[in-house]
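Handing you a structure now.
Just one protein chain is left out here, and the rest sit where they should.
Now for subunit A:
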(Lines give C-alpha, C1' and ligand atoms only; values in the text may rest on other atoms or scores of the structure.)
Protein backbone atom coordinates (compact mmCIF):
# COMPACT_ATOMS: atom_id res chain seq x y z
CA UNK A 1 0.00 0.00 0.00
CA UNK A 2 1.51 3.24 -1.14
CA UNK A 3 0.06 5.28 1.62
CA UNK A 4 0.75 2.85 4.41
CA UNK A 5 4.26 3.98 5.17
CA UNK A 6 3.34 7.60 5.20
CA UNK A 7 0.56 6.71 7.50
CA UNK A 8 2.40 5.01 10.20
CA UNK A 9 4.39 8.09 10.68
CA UNK A 10 1.37 10.29 10.97
CA UNK A 11 -0.45 7.91 13.25
CA UNK A 12 2.24 8.15 15.82
CA UNK A 13 2.27 11.84 15.61
CA UNK A 14 -1.44 12.15 16.00
CA UNK A 15 -1.97 9.54 18.61
CA UNK A 16 0.64 11.29 20.65
CA UNK A 17 -1.11 14.57 20.19
CA UNK A 18 -4.36 12.92 21.13
CA UNK A 19 -2.96 11.60 24.43
CA UNK A 20 -2.74 15.12 25.76
CA UNK A 21 -6.46 15.62 25.62
CA UNK A 22 -8.42 15.19 28.79
CA UNK A 23 -11.90 13.72 28.69
CA UNK A 24 -13.60 17.09 28.31
CA UNK A 25 -11.31 18.20 25.53
CA UNK A 26 -11.52 14.94 23.70
CA UNK A 27 -15.32 14.62 23.68
CA UNK A 28 -16.83 18.03 24.25
CA UNK A 29 -14.38 20.07 22.24
CA UNK A 30 -13.82 17.45 19.62
CA UNK A 31 -13.39 18.36 15.99
CA UNK A 32 -12.52 14.82 15.00
CA UNK A 33 -14.92 13.05 12.67
CA UNK A 34 -14.50 9.72 14.43
CA UNK A 35 -15.07 11.05 17.92
CA UNK A 36 -18.03 13.09 16.78
CA UNK A 37 -19.32 10.06 14.91
CA UNK A 38 -19.06 8.09 18.13
CA UNK A 39 -20.90 10.81 20.02
CA UNK A 40 -23.72 10.73 17.50
CA UNK A 41 -23.97 6.96 17.70
CA UNK A 42 -23.94 6.86 21.49
CA UNK A 43 -26.55 9.61 21.62
CA UNK A 44 -28.67 7.76 19.11
CA UNK A 45 -28.47 4.55 21.14
CA UNK A 46 -29.55 6.41 24.26
CA UNK A 47 -32.50 7.94 22.44
CA UNK A 48 -33.35 4.52 21.00
CA UNK A 49 -33.76 3.19 24.53
CA UNK A 50 -35.67 6.25 25.75
CA UNK A 51 -38.00 6.18 22.75
CA UNK A 52 -38.24 2.42 23.19
CA UNK A 53 -39.33 2.78 26.80
CA UNK A 54 -42.19 5.01 25.64
CA UNK A 55 -43.17 2.29 23.20
CA UNK A 56 -43.22 -0.19 26.07
CA UNK A 57 -45.72 2.03 27.89
CA UNK A 58 -47.88 2.13 24.77
CA UNK A 59 -47.79 -1.63 24.27
CA UNK A 60 -48.40 -2.28 27.96
CA UNK A 61 -51.54 -0.14 27.97
CA UNK A 62 -52.71 -1.85 24.78
CA UNK A 63 -51.99 -5.32 26.16
CA UNK A 64 -55.66 -5.92 26.82
CA UNK A 65 -58.95 -4.02 26.56
CA UNK A 66 -59.75 -1.56 29.33
CA UNK A 67 -57.56 1.20 30.72
CA UNK A 68 -55.08 -0.26 33.18
CA UNK A 69 -51.99 1.90 33.43
CA UNK A 70 -52.15 5.45 32.17
CA UNK A 71 -54.61 8.24 31.50
CA UNK A 72 -55.57 8.80 27.85
CA UNK A 73 -53.76 12.13 27.73
CA UNK A 74 -50.54 10.57 28.95
CA UNK A 75 -50.98 7.83 26.38
CA UNK A 76 -51.11 10.51 23.69
CA UNK A 77 -47.97 12.10 25.11
CA UNK A 78 -46.28 8.73 24.80
CA UNK A 79 -47.23 8.17 21.15
CA UNK A 80 -46.15 11.70 20.28
CA UNK A 81 -42.86 11.57 22.16
CA UNK A 82 -42.09 8.05 20.98
CA UNK A 83 -42.26 9.18 17.36
CA UNK A 84 -40.37 12.44 17.86
CA UNK A 85 -37.59 10.78 19.84
CA UNK A 86 -37.23 7.84 17.46
CA UNK A 87 -37.27 9.92 14.28
CA UNK A 88 -35.21 12.93 15.31
CA UNK A 89 -33.25 11.38 18.16
CA UNK A 90 -32.54 7.79 17.17
CA UNK A 91 -32.71 7.26 13.41
CA UNK A 92 -31.44 10.56 12.02
CA UNK A 93 -28.47 11.00 14.41
CA UNK A 94 -27.49 7.38 13.87
CA UNK A 95 -27.17 7.96 10.15
CA UNK A 96 -25.25 11.19 10.70
CA UNK A 97 -22.95 9.33 13.06
CA UNK A 98 -22.35 6.57 10.53
CA UNK A 99 -21.76 9.18 7.84
CA UNK A 100 -19.32 11.04 10.04
CA UNK A 101 -17.34 7.94 10.78
CA UNK A 102 -17.31 6.40 7.34
CA UNK A 103 -17.52 9.10 4.66
CA UNK A 104 -14.02 10.59 5.17
CA UNK A 105 -12.54 7.09 5.33
CA UNK A 106 -14.45 6.01 2.23
CA UNK A 107 -13.46 8.95 0.05
CA UNK A 108 -9.86 9.18 1.26
CA UNK A 109 -10.14 12.39 3.33
CA UNK A 110 -8.38 13.23 6.62
CA UNK A 111 -11.57 14.46 8.30
CA UNK A 112 -14.86 16.20 7.58
CA UNK A 113 -14.62 19.43 5.62
CA UNK A 114 -15.99 21.60 8.45
CA UNK A 115 -14.82 20.05 11.72
CA UNK A 116 -15.87 22.83 14.08
CA UNK A 117 -19.34 22.99 12.65
CA UNK A 118 -19.40 19.25 13.07
CA UNK A 119 -18.89 19.71 16.80
CA UNK A 120 -21.65 22.28 17.02
CA UNK A 121 -24.13 20.25 15.00
CA UNK A 122 -23.74 17.38 17.42
CA UNK A 123 -23.75 19.37 20.65
CA UNK A 124 -27.00 21.11 19.78
CA UNK A 125 -28.78 17.78 19.98
CA UNK A 126 -28.48 17.06 23.72
CA UNK A 127 -29.95 20.49 24.40
CA UNK A 128 -32.77 19.98 21.91
CA UNK A 129 -33.75 16.67 23.46
CA UNK A 130 -33.38 17.83 27.04
CA UNK A 131 -35.81 20.59 26.16
CA UNK A 132 -38.19 18.21 24.43
CA UNK A 133 -38.12 15.54 27.13
CA UNK A 134 -38.41 18.09 29.92
CA UNK A 135 -41.95 18.86 28.78
CA UNK A 136 -43.04 15.53 30.24
CA UNK A 137 -42.32 16.93 33.68
CA UNK A 138 -43.93 20.32 33.18
CA UNK A 139 -47.38 21.26 34.43
CA UNK A 140 -49.73 20.69 31.50
CA UNK A 141 -47.59 17.85 30.22
CA UNK A 142 -45.75 17.21 27.01
CA UNK A 143 -47.01 17.47 23.45
CA UNK A 144 -49.87 15.06 22.85
CA UNK A 145 -51.12 15.96 19.39
CA UNK A 146 -49.05 13.41 17.47
CA UNK A 147 -45.63 13.86 15.89
CA UNK A 148 -47.44 15.35 12.91
CA UNK A 149 -48.52 18.29 15.13
CA UNK A 150 -51.71 19.01 13.21
CA UNK A 151 -53.45 22.20 14.25
CA UNK A 152 -55.85 23.09 15.76
CA UNK A 153 -55.16 20.20 18.15
CA UNK A 154 -51.45 20.91 18.57
CA UNK A 155 -52.29 24.50 19.50
CA UNK A 156 -54.13 23.21 22.57
CA UNK A 157 -50.87 21.92 24.02
CA UNK A 158 -49.26 23.96 26.78
CA UNK A 159 -45.79 22.85 25.76
CA UNK A 160 -46.02 23.88 22.11
CA UNK A 161 -43.32 26.53 22.43
CA UNK A 162 -40.86 24.00 23.86
CA UNK A 163 -41.54 21.56 21.08
CA UNK A 164 -41.22 24.21 18.41
CA UNK A 165 -37.91 25.40 19.80
CA UNK A 166 -36.62 21.84 20.11
CA UNK A 167 -37.61 21.17 16.50
CA UNK A 168 -35.81 24.33 15.42
CA UNK A 169 -32.66 23.13 17.15
CA UNK A 170 -32.89 19.69 15.60
CA UNK A 171 -33.40 21.31 12.22
CA UNK A 172 -30.34 23.53 12.61
CA UNK A 173 -28.31 20.52 13.65
CA UNK A 174 -29.49 18.48 10.65
CA UNK A 175 -28.84 21.27 8.18
CA UNK A 176 -25.32 21.83 9.49
CA UNK A 177 -24.66 18.11 9.38
CA UNK A 178 -25.93 17.99 5.81
CA UNK A 179 -23.82 20.94 4.67
CA UNK A 180 -20.79 19.31 6.18
CA UNK A 181 -21.43 16.04 4.43
CA UNK A 182 -21.97 17.70 1.06
CA UNK A 183 -18.83 19.80 1.48
CA UNK A 184 -16.83 16.74 2.44
CA UNK A 185 -18.02 14.60 -0.43
CA UNK A 186 -17.66 17.28 -3.07
CA UNK A 187 -14.34 18.73 -1.93
CA UNK A 188 -12.39 16.20 0.06
CA UNK A 189 -12.27 13.15 -2.18
CA UNK A 190 -8.78 11.80 -2.84
CA UNK A 191 -7.52 12.26 -6.39
CA UNK A 192 -8.88 9.42 -8.49
CA UNK A 193 -11.95 8.92 -6.33
CA UNK A 194 -14.36 9.98 -9.06
CA UNK A 195 -17.98 10.50 -8.16
CA UNK A 196 -18.91 7.30 -9.93
CA UNK A 197 -16.31 5.33 -8.01
CA UNK A 198 -17.69 6.32 -4.63
CA UNK A 199 -19.29 3.67 -2.48
CA UNK A 200 -23.10 3.61 -2.73
CA UNK A 201 -23.28 4.60 0.94
CA UNK A 202 -21.50 7.86 0.14
CA UNK A 203 -23.82 8.48 -2.79
CA UNK A 204 -26.86 7.82 -0.66
CA UNK A 205 -25.66 10.31 1.95
CA UNK A 206 -24.88 12.95 -0.67
CA UNK A 207 -28.43 12.75 -1.97
CA UNK A 208 -29.92 12.57 1.53
CA UNK A 209 -28.01 15.68 2.55
CA UNK A 210 -29.61 17.63 -0.27
CA UNK A 211 -33.02 16.40 0.85
CA UNK A 212 -32.27 17.58 4.38
CA UNK A 213 -31.24 21.03 3.27
CA UNK A 214 -34.35 21.29 1.14
CA UNK A 215 -36.93 20.24 3.70
CA UNK A 216 -35.75 21.01 7.22
CA UNK A 217 -36.40 24.75 6.66
CA UNK A 218 -39.90 23.86 5.52
CA UNK A 219 -40.54 22.08 8.82
CA UNK A 220 -39.09 25.03 10.69
CA UNK A 221 -41.47 27.32 8.82
CA UNK A 222 -44.46 25.12 9.55
CA UNK A 223 -43.80 24.91 13.29
CA UNK A 224 -43.02 28.62 13.46
CA UNK A 225 -46.44 29.34 12.00
CA UNK A 226 -47.91 27.14 14.75
CA UNK A 227 -46.04 29.21 17.28
CA UNK A 228 -47.27 32.54 15.92
CA UNK A 229 -50.80 31.21 15.63
CA UNK A 230 -50.75 30.31 19.29
CA UNK A 231 -48.88 33.25 20.75
CA UNK A 232 -48.92 36.12 18.26
CA UNK A 233 -52.49 36.15 16.99
CA UNK A 234 -51.77 35.07 13.45
CA UNK A 235 -54.36 32.88 11.73
CA UNK A 236 -52.38 30.78 9.28
CA UNK A 237 -54.25 27.66 10.29
CA UNK A 238 -57.36 29.14 11.87
CA UNK A 239 -60.40 29.05 9.64
CA UNK A 240 -62.17 31.65 11.77
CA UNK A 241 -59.42 34.12 10.89
CA UNK A 242 -59.28 33.26 7.20
CA UNK A 243 -56.64 30.56 7.56
CA UNK A 244 -56.82 26.88 6.76
CA UNK A 245 -55.90 23.90 8.97
CA UNK A 246 -55.24 21.86 5.82
CA UNK A 247 -52.50 24.29 4.82
CA UNK A 248 -50.43 23.02 7.72
CA UNK A 249 -50.74 19.47 6.47
CA UNK A 250 -49.54 20.43 3.01
CA UNK A 251 -46.51 22.23 4.42
CA UNK A 252 -45.82 19.53 6.99
CA UNK A 253 -45.92 16.67 4.49
CA UNK A 254 -43.86 18.61 1.98
CA UNK A 255 -41.26 18.16 4.67
CA UNK A 256 -42.62 14.86 5.97
CA UNK A 257 -42.46 12.68 2.94
CA UNK A 258 -38.87 13.58 1.98
CA UNK A 259 -38.17 13.09 5.69
CA UNK A 260 -39.17 9.43 5.52
CA UNK A 261 -36.73 9.04 2.64
CA UNK A 262 -34.07 10.83 4.64
CA UNK A 263 -34.52 7.93 7.04
CA UNK A 264 -34.23 5.21 4.40
CA UNK A 265 -31.81 6.35 1.67
CA UNK A 266 -28.68 6.00 3.88
CA UNK A 267 -30.06 2.60 4.85
CA UNK A 268 -30.14 1.67 1.17
CA UNK A 269 -26.51 2.76 1.04
CA UNK A 270 -25.55 0.57 4.00
CA UNK A 271 -27.26 -2.50 2.59
CA UNK A 272 -25.55 -1.85 -0.74
CA UNK A 273 -22.19 -2.07 1.07
CA UNK A 274 -22.94 -5.14 3.16
CA UNK A 275 -24.53 -7.45 0.60
CA UNK A 276 -21.61 -7.26 -1.88
CA UNK A 277 -19.09 -7.81 0.94
CA UNK A 278 -20.68 -11.02 2.17
CA UNK A 279 -21.58 -12.19 -1.34
CA UNK A 280 -17.97 -11.55 -2.40
CA UNK A 281 -19.32 -10.07 -5.60
CA UNK A 282 -19.62 -6.43 -6.70
CA UNK A 283 -22.99 -4.74 -6.38
CA UNK A 284 -25.25 -5.51 -9.31
CA UNK A 285 -26.02 -2.44 -11.41
CA UNK A 286 -24.01 0.19 -9.57
CA UNK A 287 -25.19 3.05 -11.75
CA UNK A 288 -28.78 1.86 -11.61
CA UNK A 289 -28.53 1.83 -7.82
CA UNK A 290 -27.27 5.40 -7.73
CA UNK A 291 -29.83 6.51 -10.26
CA UNK A 292 -32.62 4.80 -8.33
CA UNK A 293 -31.68 6.68 -5.17
CA UNK A 294 -31.63 9.96 -7.06
CA UNK A 295 -35.00 9.35 -8.68
CA UNK A 296 -36.57 8.28 -5.38
CA UNK A 297 -35.27 11.53 -3.89
CA UNK A 298 -36.76 13.54 -6.72
CA UNK A 299 -40.12 11.78 -6.56
CA UNK A 300 -40.26 12.23 -2.81
CA UNK A 301 -41.00 15.92 -3.40
CA UNK A 302 -44.14 15.33 -5.42
CA UNK A 303 -46.01 12.74 -3.39
CA UNK A 304 -46.66 14.52 -0.10
CA UNK A 305 -50.45 14.57 -0.32
CA UNK A 306 -50.63 10.76 -0.14
CA UNK A 307 -50.73 11.37 3.61
CA UNK A 308 -53.80 13.54 3.09
CA UNK A 309 -56.06 11.51 0.83
CA UNK A 310 -58.86 11.74 3.40
CA UNK A 311 -58.81 15.51 3.91
CA UNK A 312 -61.11 16.00 0.94
CA UNK A 313 -58.71 16.80 -1.88
CA UNK A 314 -60.15 17.47 -5.31
CA UNK A 315 -60.35 14.43 -7.60
CA UNK A 316 -57.51 15.64 -9.81
CA UNK A 317 -55.17 15.99 -6.85
CA UNK A 318 -56.04 12.55 -5.52
CA UNK A 319 -55.23 11.05 -8.91
CA UNK A 320 -51.99 12.96 -9.36
CA UNK A 321 -50.65 12.06 -5.94
CA UNK A 322 -51.73 8.46 -6.32
CA UNK A 323 -49.89 8.04 -9.62
CA UNK A 324 -46.78 9.85 -8.39
CA UNK A 325 -46.68 7.69 -5.26
CA UNK A 326 -47.07 4.49 -7.23
CA UNK A 327 -44.19 5.56 -9.43
CA UNK A 328 -41.82 5.37 -6.44
CA UNK A 329 -42.38 1.64 -6.38
CA UNK A 330 -40.40 1.33 -9.65
CA UNK A 331 -36.97 2.58 -8.48
CA UNK A 332 -37.59 0.94 -5.11
CA UNK A 333 -38.24 -2.34 -6.89
CA UNK A 334 -35.07 -1.92 -8.94
CA UNK A 335 -33.08 -1.64 -5.73
CA UNK A 336 -34.56 -4.80 -4.26
CA UNK A 337 -34.04 -6.76 -7.48
CA UNK A 338 -30.45 -5.55 -7.69
CA UNK A 339 -29.71 -6.69 -4.15
CA UNK A 340 -31.04 -10.13 -4.96
CA UNK A 341 -29.04 -10.16 -8.20
CA UNK A 342 -25.92 -9.24 -6.24
CA UNK A 343 -26.42 -12.33 -4.10
CA UNK A 344 -27.06 -14.49 -7.15
CA UNK A 345 -23.85 -16.16 -8.25
CA UNK A 346 -21.97 -14.97 -5.20
CA UNK A 347 -20.07 -16.86 -2.56
CA UNK A 348 -22.05 -16.06 0.51
CA UNK A 349 -21.43 -16.23 4.21
CA UNK A 350 -23.85 -15.12 6.85
CA UNK A 351 -22.18 -13.18 9.60
CA UNK A 352 -24.43 -10.96 11.70
CA UNK A 353 -24.27 -7.87 9.42
CA UNK A 354 -25.34 -10.00 6.47
CA UNK A 355 -28.18 -11.59 8.45
CA UNK A 356 -29.55 -8.16 9.26
CA UNK A 357 -29.08 -7.07 5.65
CA UNK A 358 -30.97 -10.07 4.31
CA UNK A 359 -33.75 -9.48 6.83
CA UNK A 360 -33.79 -5.85 5.74
CA UNK A 361 -34.35 -6.77 2.11
CA UNK A 362 -37.28 -9.04 2.90
CA UNK A 363 -38.96 -7.00 5.61
CA UNK A 364 -38.41 -3.60 4.04
CA UNK A 365 -39.98 -5.00 0.89
CA UNK A 366 -43.02 -6.07 2.90
CA UNK A 367 -43.26 -2.46 4.10
CA UNK A 368 -42.97 -1.35 0.49
CA UNK A 369 -45.83 -3.64 -0.47
CA UNK A 370 -48.11 -2.13 2.13
CA UNK A 371 -46.92 1.29 0.93
CA UNK A 372 -48.08 0.42 -2.55
CA UNK A 373 -51.46 -0.67 -1.18
CA UNK A 374 -51.73 2.60 0.75
CA UNK A 375 -51.08 4.54 -2.42
CA UNK A 376 -54.35 3.27 -3.95
CA UNK A 377 -56.69 6.03 -2.92
CA UNK A 378 -59.98 4.13 -2.52
CA UNK A 379 -58.17 1.50 -0.45
CA UNK A 380 -56.44 4.21 1.57
CA UNK A 381 -59.84 5.57 2.53
CA UNK A 382 -60.10 2.34 4.51
CA UNK A 383 -56.47 2.02 5.66
CA UNK A 384 -55.75 5.63 6.52
CA UNK A 385 -55.22 6.36 10.21
CA UNK A 386 -55.64 2.71 11.14
CA UNK A 387 -53.11 0.20 12.41
CA UNK A 388 -52.47 -0.80 8.81
CA UNK A 389 -50.51 2.43 8.43
CA UNK A 390 -48.78 1.76 11.75
CA UNK A 391 -47.70 -1.64 10.46
CA UNK A 392 -46.52 -0.10 7.18
CA UNK A 393 -44.26 2.51 8.64
CA UNK A 394 -42.83 0.24 11.28
CA UNK A 395 -41.85 -2.29 8.63
CA UNK A 396 -40.02 0.40 6.68
CA UNK A 397 -38.60 2.15 9.72
CA UNK A 398 -37.82 -0.60 12.23
CA UNK A 399 -37.01 -3.51 9.96
CA UNK A 400 -35.82 -1.00 7.38
CA UNK A 401 -33.95 1.94 8.82
CA UNK A 402 -33.16 0.48 12.25
CA UNK A 403 -32.13 -2.95 10.97
CA UNK A 404 -29.79 -1.17 8.55
CA UNK A 405 -28.30 0.87 11.39
CA UNK A 406 -27.79 -2.28 13.44
CA UNK A 407 -26.31 -4.08 10.43
CA UNK A 408 -23.95 -1.14 9.89
CA UNK A 409 -22.86 -1.27 13.52
CA UNK A 410 -21.96 -4.95 13.33
CA UNK A 411 -20.30 -4.39 9.97
CA UNK A 412 -18.10 -1.49 10.98
CA UNK A 413 -17.61 -1.87 14.73
CA UNK A 414 -14.53 -4.11 14.27
CA UNK A 415 -13.05 -1.33 12.15
CA UNK A 416 -13.96 1.33 14.69
CA UNK A 417 -12.69 -0.47 17.77
CA UNK A 418 -10.12 -2.88 16.40
CA UNK A 419 -11.98 -5.67 18.21
CA UNK A 420 -14.34 -8.34 16.91
CA UNK A 421 -17.78 -8.47 18.47
CA UNK A 422 -19.14 -11.78 19.69
CA UNK A 423 -20.60 -13.53 16.66
CA UNK A 424 -22.66 -15.83 18.87
CA UNK A 425 -24.35 -13.00 20.71
CA UNK A 426 -24.72 -11.05 17.50
CA UNK A 427 -26.65 -13.96 16.05
CA UNK A 428 -28.70 -14.27 19.22
CA UNK A 429 -29.57 -10.63 18.85
CA UNK A 430 -30.47 -11.13 15.22
CA UNK A 431 -32.75 -14.11 15.64
CA UNK A 432 -34.53 -12.61 18.61
CA UNK A 433 -35.00 -9.31 16.82
CA UNK A 434 -36.22 -10.76 13.58
CA UNK A 435 -38.72 -13.10 15.19
CA UNK A 436 -40.15 -10.70 17.73
CA UNK A 437 -40.33 -7.74 15.41
CA UNK A 438 -42.66 -9.73 13.18
CA UNK A 439 -44.74 -10.91 16.13
CA UNK A 440 -44.91 -7.24 17.08
CA UNK A 441 -45.84 -5.65 13.78
CA UNK A 442 -47.36 -8.26 11.49
CA UNK A 443 -50.65 -8.62 13.43
CA UNK A 444 -51.03 -4.84 13.26
CA UNK A 445 -51.90 -5.25 9.57
CA UNK A 446 -54.91 -7.33 10.60
CA UNK A 447 -55.94 -4.85 13.27
CA UNK A 448 -55.89 -2.07 10.72
CA UNK A 449 -57.83 -4.03 8.15
CA UNK A 450 -60.44 -4.81 10.80
CA UNK A 451 -60.76 -1.08 11.38
CA UNK A 452 -58.79 -0.31 14.54
CA UNK A 453 -57.78 3.37 14.44
CA UNK A 454 -54.23 4.36 15.36
CA UNK A 455 -53.39 6.52 18.39
CA UNK A 456 -56.13 5.12 20.64
CA UNK A 457 -55.42 3.98 24.22
CA UNK A 458 -58.18 1.39 24.40
CA UNK A 459 -60.22 -0.70 22.01
CA UNK A 460 -63.13 -3.05 21.49
CA UNK A 461 -62.62 -6.68 22.52
CA UNK A 462 -62.68 -7.72 18.85
CA UNK A 463 -59.16 -6.30 18.62
CA UNK A 464 -57.96 -8.00 21.79
CA UNK A 465 -56.20 -11.09 20.48
CA UNK A 466 -53.93 -9.42 17.95
CA UNK A 467 -53.14 -6.58 20.33
CA UNK A 468 -52.00 -9.03 22.95
CA UNK A 469 -49.80 -10.87 20.45
CA UNK A 470 -48.39 -7.56 19.29
CA UNK A 471 -47.61 -6.46 22.85
CA UNK A 472 -45.85 -9.72 23.66
CA UNK A 473 -43.78 -9.30 20.51
CA UNK A 474 -43.10 -5.73 21.56
CA UNK A 475 -41.82 -6.57 25.02
CA UNK A 476 -39.57 -9.32 23.69
CA UNK A 477 -38.30 -7.17 20.82
CA UNK A 478 -37.51 -4.45 23.33
CA UNK A 479 -35.71 -6.90 25.60
CA UNK A 480 -33.73 -8.28 22.65
CA UNK A 481 -32.19 -4.87 22.14
CA UNK A 482 -30.48 -5.25 25.50
CA UNK A 483 -28.47 -8.04 23.88
CA UNK A 484 -27.32 -5.46 21.33
CA UNK A 485 -26.23 -3.14 24.11
CA UNK A 486 -24.31 -6.01 25.67
CA UNK A 487 -22.61 -6.95 22.41
CA UNK A 488 -21.51 -3.37 21.81
CA UNK A 489 -20.16 -2.90 25.34
CA UNK A 490 -18.35 -6.20 25.17
CA UNK A 491 -16.82 -5.36 21.79
CA UNK A 492 -15.61 -1.93 22.82
CA UNK A 493 -14.10 -2.76 26.19
CA UNK A 494 -13.79 -6.48 26.74
CA UNK A 495 -13.33 -8.30 23.46
CA UNK A 496 -9.98 -10.06 23.24
CA UNK A 497 -10.31 -10.92 19.58
CA UNK A 498 -8.47 -8.40 17.43
CA UNK A 499 -9.86 -7.38 14.07
CA UNK A 500 -7.68 -7.41 10.97
CA UNK A 501 -7.50 -4.31 8.81
CA UNK A 502 -9.77 -5.78 6.16
CA UNK A 503 -12.03 -7.38 8.80
CA UNK A 504 -14.24 -9.17 6.24
CA UNK A 505 -12.79 -11.32 3.49
CA UNK A 506 -14.99 -9.73 0.82
CA UNK A 507 -14.66 -6.12 1.98
CA UNK A 508 -13.50 -3.65 -0.64
CA UNK A 509 -12.92 0.08 -0.45
CA UNK A 510 -10.51 2.61 1.01
CA UNK A 511 -11.85 2.35 4.56
CA UNK A 512 -10.57 -1.22 4.80
CA UNK A 513 -7.03 -0.22 3.83
CA UNK A 514 -6.68 1.69 7.09
CA UNK A 515 -5.69 0.01 10.31
CA UNK A 516 -8.34 -1.26 12.75
CA UNK A 517 -8.91 0.96 14.69
CA UNK A 518 -8.02 3.62 12.17
CA UNK A 519 -5.58 6.43 12.94
CA UNK A 520 -6.95 9.55 14.59
CA UNK A 521 -6.96 11.42 11.29
CA UNK A 522 -7.96 9.11 8.52
CA UNK A 523 -5.94 10.00 5.43
CA UNK A 524 -3.54 12.80 6.24
CA UNK A 525 -1.89 12.11 2.91
CA UNK A 526 -4.28 11.45 0.05
CA UNK A 527 -4.15 7.72 -0.71
CA UNK A 528 -3.15 6.47 -4.13
CA UNK A 529 -6.27 4.89 -5.51
CA UNK A 530 -6.03 1.46 -7.09
CA UNK A 531 -9.28 0.79 -8.85
CA UNK A 532 -9.27 -2.91 -8.02
CA UNK A 533 -9.15 -1.99 -4.33
CA UNK A 534 -12.47 -0.18 -4.63
CA UNK A 535 -15.82 -1.90 -4.52
CA UNK A 536 -16.92 -0.11 -7.68
CA UNK A 537 -13.63 1.06 -9.08
CA UNK A 538 -13.90 -0.40 -12.53
CA UNK A 539 -17.48 -1.27 -13.15
CA UNK A 540 -18.85 -0.31 -16.51
CA UNK A 541 -22.53 -0.18 -15.67
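By definition in this document, a contact is a pair of C-beta atoms (placed from the backbone, for glycine too) under 8 Å apart; a residue touches a chain by one contact, two chains touch by 3 or more; residues count from 1.
Convention: contacts and distances are computed from a predicted model.
Q: Consult the UniProt record of the chain that does not appear here and report its protein name from "Alpha-ketoacid dehydrogenase subunit beta", "Cytochrome c oxidase subunit 2", "Sorbitol/mannitol transport system permease protein" or "Group 1 truncated hemoglobin".
A: In UniProt, the chain that is not shown appears as "Cytochrome c oxidase subunit 2".
Q: Using the definition of touch stated at the top, determine which of A:366, A:402 or A:507 touches the missing chain.
A: Once the missing chain is taken into account, the touching residue is A:366.
Q: For the chain left off this view, which of A:198, A:283, A:420 or A:440 is in contact with it?
A: Answering carefully, the residue with contact to the hidden chain is A:283.
Q: Determine which one of A:111, A:273, A:318 or A:511 touches the chain that has been left out.
A: In the complete complex, the chain left out is touched by residue A:318.
Q: Just to verify: which one of A:386, A:417, A:470 or A:495 makes contact with the chain not shown?
A: A:386
Q: Quickly run down the residues of subunit A that touch the omitted chain.
A: 65-73, 76, 144-146, 150, 152-153, 156, 238-240, 243-246, 279-286, 288, 310-312, 315, 318-319, 322-323, 326-327, 329-330, 333-334, 336-337, 340-350, 358, 361-362, 365-366, 369-370, 372-373, 376-379, 381-382, 384-386, 446, 449-466, 506, 539-541
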